[in-house]
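Heads up, one of the protein chains got dropped from this complex, but the rest are sitting where they should.
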Amino acid sequence: MTITTGPDTDLVQAALEQVWESMLYAVAEPVPSTAGALANGLEATITVSGAWNGELRLFCDAGAASQMAATMLGAPADEEMPELDVHDAVGEILNVVGGSVKGALEGESRLGLPQVRPATSLPDPADCVAVSWRGAPVYVQIVSLPA
Amino acid sequence: MSIGADAFGFVRDHVRAESAIVLETGKEYLVESRLLPLARQTGHDSVDTFVAELRRTRNPALMRQVVEALTTNETSFFRDSDPFVALRQDVLPTLAKERPGRSLRVWAAACSSGQEPYSIAMTTRDTPEVAGWKIDIVATDLSEEVLAKARKGEYSQLEVNRGLPVTTLVKHFQRSGINWRINPDLAAMVQFRQLNLMRPFGPVGRFDVVFLRNVLIYFDLATKRDILRRVRQVMAPDGYLFLGAAEMTMGVDDAWERVPAGRSSVYRIREDQRSCVR
Partner (left out) sequence: MRALIVDDSRAMRRIVGRILTERGFETAEAADGQEAIAVLESMDDLPAVACIDWNMPVMDGLELVTAIRARPEWRDITLMMVTTESEQDRIVRALAAGAHEYLIKPFTPDALVEKLDLLGLVPTPGGVA
């Protein structure tokens, strides 16, 4: 049996850079990831199953998420975005990151559909990639799960 | 945080002298945003203080990096598509009849990160008239940074999405982690080296086809004329020159004539000028 290694932080960082450049018109500058609380945050999750089994989880502040959605949809940055649009946009960002990451893994894997919900705490910084979006950190955590 | 007129003037003159690229007034923002990463790397928090130090020290490595940061490397696979159609349908089939030795040499001058020479390589593979021929593509650029990327032959998803029909992508590239890498048989056709078009070309040999696209636009008239004249000297008399969509030889170097090819046009050395290059 071959054990497929999961995605590493470099791979996730590279995927984030392409998404930031093309969907958010920004540069995904790495920022130090810190543990702690998210006062008013969002968590998006997408599963990968097959050769590697696990999840990618994206965490960010709800205000930053709203601005990301506005940028993606071509709305003015300060426009208040409906929650439905914000959740959908953040889910799609993670979906595209997840697809790029999955495509770079050895072997066959399948991608699930993104789920988005409110979050109040940040993940363990050890297995996280953190990039900045207009000064606000956006975290993506790599979680290996049993098959 | 806008770049001062003094600093802009110094950068403009230096870039002009080294690359002949003209940075008109109004391009301050471009200069600022391209130089800011370089300024930060060297411990400055503004482009102005970085340029002030550069004026004092004239550090050659940094002076060179300034030029590289400001030469726009914008390119894509099969850029503008028509020239590559003309290459496949007109230029290569015509040359195929004229070259009993079954070999061709192509020059991609100012090749940026390699999309242009690799597009030429893919095009020759799709041209039955030159199937099995020995085709050498020499690809040159001023910037070592873009050449390093070109040699690696690895492109991001964003880059392969542009201009490449998907059947061409799956035929000529392999996934390499998150990127796509050009297949070795195509990579072997292209030889990359550094060459400044402003300086003598050196012993480059003679070319049947020259791509000199989207680079003359950066030069002033005298420089354009000089480059076009020297390109003539390294071209086969019956060779073909491709320019960018916004570029032409008319009024610059009239030893060339423009001939229609498919939906675009190519340039050839005029009949009466060919003897002197023989």
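Note that the chains are named A and B in the order they appear, and that numbering of residues resets to 1 at the start of each chain.
Assume contacts are C-beta pairs under 8 Å (C-beta built on N, C-alpha and C of every residue); 3 or more make two chains touch, one makes a residue touch a chain.
The structure displayed is predicted, hence computed values, not measured ones.
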{"item": "Contact set of the excluded chain (shown chains only)", "value": "A, B"}
{"item": "Hidden-chain contact residue, picked from the options B:Q41, B:T72 or B:Q174", "value": "B:Q174"}
{"item": "Contact residue for the chain not shown (choose from A:L11, A:L42 or A:V96)", "value": "A:V96"}
{"item": "Interface with the unshown chain - residue positions in subunit A", "value": "18-19, 21-23, 69, 72-74, 84-85, 88-89, 91-92, 95-96, 98-100, 103, 108, 111-113"}
{"item": "On subunit B, residues whose C-beta touches the chain left out of the figure", "value": "76, 81, 157-158, 160-163, 165-167, 169-170, 174-175"}
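Please note the rule applied: only the chains that are shown with their structure count from here on.
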{"item": "For subunit A paired with subunit B, centre-to-centre distance based on mean C-alpha positions, whole Å", "value": "37"}
{"item": "Residue numbers on subunit B that touch subunit A, as the complex places them", "value": "156-158, 175, 177-178"}
{"item": "In the complex with subunit B, residue positions of subunit A that touch it", "value": "11, 14-15, 18, 21-22, 100-101, 103-104"}
